[in-house]
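Yeah, one chain of the complex is gone here, protein chain that is, but the others are all in their spots.
Moving on, here comes subunit A:
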Amino acid sequence: MILYLLKRLAVLAASIAAAGVAVFAFMALLPGDPAEVALGVNATPEAVAALRTQFGTDRPAAAQFLDWFGGLAGGDFGVSYVTSSPVGPQIGDRLGVTAVLVLGGMAVALLIAVPLGTFAAVHHRNPLGAAISAASQAGIAVPAFLAGILLVYVFAVKAQALPSGGYVPLADDPAEWLRGLVLPWLSLGLVQGAVLTRYVRSAVLDVMREDYLRTARAKGRGALGALWRHGLRNASVPVVTVLGLQLATLLVGAVVVERVFVIPGLGDLLLNGVAARDLLLVQGVVMVLVAAVLLINFVVDVTYHLLDPRLR
């Protein structure tokens, strides 16, 4: 197990380093010069050149990369050209918000998918199970931002029950924090929940056909009891894989949902950064997102080993 962990960690570190090179290279390809964008239409060529020197974007790409990546290794994301403030703390602030959004969305998805998926599997031969199946099919087709827009229209504009957007920090007012997050969580969670329901259903169906479950029933356990005791752990291996993939999807989905709900998270920071050609900021955010996805995969891999002793 320890050897396995070490191997996976080495792969993780190598992947992050490779991602760093890729991210930097892509930023270099992005058309538009940060100095030009910062100075706008009022720029003189001399002012642009001076600003380039000040930003350090006139240096060779290799030197810029080493500077940036060296800093990154020490936890320093650099200082943004555009906002003149350090990138690290900016990302830190926004990451907290996005993490709350994504984890909340995941929780909603799980709360929907596990009971519904199991129910649909157990009752797969009767109409109710089929109905759940069909509903989840429909849910998959709805993009998160559309769900968001519809939820806002119904619950905020029409019913005036919840705020249409905005984010109040938890420390300022916990009640408002929660009220503001309900709709974003739902719009992320409902769609992912629909996807996940299908996987839970088929995973549970698969285990239900296994011999060991029949054996458990033969020993006198009820259908649900047997499933609970012997089935769910086995069913969760494929579900965890999907969950990992979905977390990555949710991170991307959060970018759009943040825009719909005016939530100052990473997505919002990223879009602003791209528009202003705030390269250090964009690189930093993309690196954090890439690292998060790699980390999720790492955790998923390790989780297999915890769930399924056969892999050890």
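Quick notes on this one:
Operating definition for what follows: a contact is a pair of C-beta atoms (placed from the backbone, for glycine too) under 8 Å apart; a residue touches a chain by one contact, two chains touch by 3 or more; residues count from 1.
We take it that contacts and distances are computed from a predicted model.
One chain of this complex is left out of the view, and of "Peptide/nickel transport system substrate-binding protein", "Transglutaminase-like domain-containing protein", "Glutamyl-tRNA(Gln) amidotransferase subunit A" or "Tryptophan synthase alpha chain", the protein name its UniProt record gives is "Peptide/nickel transport system substrate-binding protein".
The chain that is not drawn here is touched, among residues A:V122, A:I149 or A:V252, by A:I149.
Only one residue from A:V82, A:A144, A:A226 or A:V239 touches the chain missing from this view: A:V82.
Touching the chain that is not shown, out of A:S15, A:T241 or A:N272: A:N272 (per the contact rule at the top). The set of subunit A residues touching the chain not shown comprises 31-33, 36-44, 47, 50-51, 82-85, 90, 93-94, 149, 152, 156-157, 160, 163-167, 259-262, 264-265, 268-269, 271-272, 275-278.
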